[in-house]
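A protein chain is absent from this complex, but the other protein chains hold their places.
By letter and in written order, the chains are A and B; residue numbering begins at 1 in each of them.
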Amino acid sequence: MNISLNLNGTATDWEVAPGQTLLQALRASGAFSVKLGCETGDCGSCTVLLDGQPVNSCVVPAARVNGSRVTTLEGLLGDDLMIRLQTELVEQGAVQCGYCIPGMLISLYALLKQGPPIDEETIRHALTGNLCRCTGYVKPVEAARAVAAVLEETS
Amino acid sequence: MKVVGKNVIKIDAFKLARGEPVFTDDFTRQGMLYAKVLRSPHPHARILNVDAAAALKLDGVVDVIWHRDVKAIPHTRAGQSYPEPSPYDTLILSPKARFIGDRVAVVVAESVAQAIAALDHIVVDYEELPALTDMDQSLTNSEILIHEEPDPRGISEAGMTNIAARIDKQVGDVEAALKECDLVVTRDYHLPRVQASHIEPHISIAWVDEDDRLIVRTSTQVPFHLRRMLARILEIPEARIRVIKPRVGGGFGDKQELVVEDLVGVLALRTGRPVRLEFTREEEFVAARYRHPQRVTMTTGVMKDGTIVANRMYVLADTGAYGSHALTVQGNTGQKVLPMYPVANIHFKMDCVYTNNPISGAFRGYGAPQGCFALECHMDEVARELGMDRLELRKKNHIKLGDTDPLSAKLGEGKEGLVRVVKSTGLEKAIELGCEAIGWGNKREPSAAHLKRGLGMALAMQGSGIAGVDWGGATVKLNDDGSVNLSVGATDIGQGSDTVLAQMCAEELGIPYEKVIILSSDTDLTPFDVGAYASSTTYISGGAVVKAAAEVRGQLAGVLGSHWECEPEDIVFSDGMVTGPGDQSMTIAEVALFALYKAMIQPMATASHMSNDSPPPFAAQFAEVEVDTETGQVHLCRFVSAVDCGTVIHPKMVEGQIEGAVAQGMGYALFEEVLLDRTGRVLTPDFLDYKIASSLDVPEMVTILVPTDEPTGPYGAKAAGEVPIDGPAPAIVNAICDAVGVRMFRIPATAERVWRGLKEETR
Partner (left out) sequence: MWKLQEYRIATNPAEAVALMRKGPGKGAYIAGGTDMLLEHPACDFVVDINRAGIGDVARTPGGDLFLGAAATLQELVGNEFVTGFAGGAVSMAASQCGNRPVRSTATVGGNLCNALPSADMAPVLLALDATCYIADEDYQESLPLTDFFVGPRLTVLEDRLLVGVALPGECAGWRCASHKLTRTAEDISLVQVAVALGVDDGRIQEARIALGAVAPVPMRASLAETMLTGQEIAAITPDVMGDVAAIAAGECDPLDDHRASAEYRRDMVSVLTRRLVTRILSDDGDNSQDGAA
């Protein structure tokens, strides 16, 4: 079936199969930041924004996003907040294997977009859907706290 | 030092944070086919016939293979140095299925969906056989033989029993010593089957290129071993194979094993087209590898003053259907753990048996987490029986500087080992700093009436590479602009080895870190390395990098020495500058130009490094828990790790290794367990039921680095990747016991198990 969506700010038409997931469609369209980790909606490696909300794209049928706005990390590479998050994660040593990082960035971005106040607890809650086997979450949370602190100061 | 010891930007971090297409799957080739494996529904069955006619008629299905289509060449998929200490008990496709999930046939189709659809149309004629899924039964039952093939290599008791591997080694005389002891304590400890759960599944893409060579792009920890193994089992020359390792989304030992590469290799050669095979998460839980489940029996003989006189450890382990790492993981359970208390009488015995369960194998810690759990819980038990402080008992007996590892000569990598003497240790300091950080001796008040708090600790040691076995190569080449190409076989799987090796190269050449361009793990382009396992990369591969860089520096000093008319040894390389004993001075770029265009030499060197030593990194780890006395739930409040890994090359990355290990270790202690039914079927094949720690589960972590200077290590470095995963489980379980007086002999210490313990206590 044919669907239209706004993908990373660009009007896009997709021909999708009824059983195709948003994850599959996104990767087929070249959005390689969206990672496959479990295909059951449990690990968060495939997190993208659907109309601004973080979702597990592996359990969203592609057909469902007709008329919606889908944002992947590729679409936020020029965004100031995203750049700040990426930089902080990199500098704090939060990137080990990096496979969960795009999903984690999307979740943190969605949280920080809400604006202050954001404390460690809210960050940890926002990240529960993004499993990371490398870091123990210490440095990703520290990085997000640092960005949240900057936002707080400048808001 | 200018670069070593600094938190430089991890070399691949920005591209990973931008989500660049750098992993195996972020890559396609024209005409790619997709493979799917048909897996056995029976725990033990002969595969009499496979009828794929209906499947082959389906749209998009290109080929179906089963055991008649591939030559039977026994091998091990363990991914170890040649000759492998694991038994050759595996075929690409076997006429017998040995566990639910074993390979039966493989489909390749134009799409994943078509390949999956075809699986339902393959008709298999099985002859079901009686199965063994209990390791105690496997130990005694020789009626049912899981491996009865005529030509096994390296199976301990091939054709007679189900014992895949066994070890029985003793120093001193434990039996005699125990008779002289004031107190003898014996306990059993039960360790679960847990899964590495790297977030990137196993994935591999293979194709035959325009030069008729097989190119394998794969998520592996051992590209060079893989090339060697593939050449043998695919029966093509190694020269025809190139293995490329892109970024890897976590491995933790599970990607030391060859679990997909042989199939894409076979199918690419058969079809002449690119073939991709990716595991589903369910396949990770069914057909990848586990940490070996074990039952460990510890016996300790001790004198009233707390002097340990004898230690005996007996391990019974379940290797599952194949003996991947059966000998060496279990060997490590004793070898890496028992030396913590280097007493005169030590007896280590293990039996590792085949069962019709899914396969155990390598997983971070490699046997040591099991042994450390048993030993460190046992130390608390001994202290309790003795009425002695558990910290004092440990302080009195633990290994110290200059001590000889008593087991090292008897027990190496599946054979006799090399004598190991402790040449650096920060263990005393780690204990002191860790105690201070956790507030040892000052238990905090619980936050509610039904909660109780407890503190626990554990000591751990590991190795740095496998002595006399692990080695790696490195090539350093200077370019016109003073930049350097560093190529290494060492395998970065996310732990950051590319960064650490680049730091060492920069340090040795006195150039900025940013000047190093690293290329790693491409069998056509880089020197050999055994790969990423056994905590070897910083210590072993780092040694090769330092040697190669030093040689290049020597070449430059030689050239400049003649030019400046001075002794080469008097030339100093630092901060991107090269200075002579007079006021001679050049930037490294000027030196490079001089070497290339005036002296007309290519400053370049390749070096190899092996160590006959495997210096132990040490950890002292401490847990604070709060136990709900009504529900049995354990809340891990705080966790302190004090770790001596020699010189710290990159502090943040070492902390990251430790923090990640603590998260994995807490899962081992509290909730991770792959459950099987009586037929060996996995009941927990997804993250819905197999829980790994999330951001809300992990405790407040305090990570303390205790640097020492290891004389045999590059810049004094030792390993860091594995040692911190050993202590969390015993520290947490010891803390539970401290809180509520219940000893959890079986982990994970789930709420229900703790609740049961509490009920038995009050009975």
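What we mean here is this: a residue touches a chain if its C-beta (ideal position, glycine included) is under 8 Å from a C-beta of that chain, and two chains touch if they have at least 3 such contacts.
Remember, predicted model here, so these are calculated numbers, not experimental data.
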Just one of B:Asn7, B:Ser585 or B:Thr631 touches the chain that is missing; which is it?
B:Thr631
Touching the hidden chain in the complete assembly: which of B:Leu58, B:Ala72, B:Ala113 or B:Leu129 does that?
B:Ala113
With respect to the chain omitted from the figure, which of A:Val60, A:Leu73 or A:Ala143 is a touching residue?
A:Val60
Which candidate, A:Asn8, A:Ser33, A:Thr47 or A:Thr71, sits in contact with the chain we can't see?
A:Thr47
Tell me which stretches of subunit A touch the chain missing from the display.
1, 17-21, 39-41, 44, 47, 50, 53-56, 59-61, 63-64, 66, 107, 110-111, 125-126, 128-129
Under the stated touch rule, tell me which residues of subunit B contact the chain that is not displayed.
112-113, 116-117, 448-450, 630-631, 633, 671, 675, 683-684, 688-689, 691, 693-694, 696-697, 750-752, 755-756
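By our rule, only the chains that are shown with their structure count from here on.
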Roughly how many whole angstrom separate the Cα centroids of subunit A and subunit B?
30
Under the stated contact criterion, what part of subunit A meets subunit B in this complex?
17, 19, 32-40, 42-43, 45, 72-74, 77, 86, 89-102, 105, 123-125, 127-141
Which residues of subunit B touch subunit A once you look at their complex with the stated criterion?
7, 9-10, 12-14, 16-21, 23, 25-26, 113, 196-201, 247-250, 252, 278, 280-281, 493-496, 652-653, 655-656, 659-664, 686-688, 692-696, 698, 701, 703
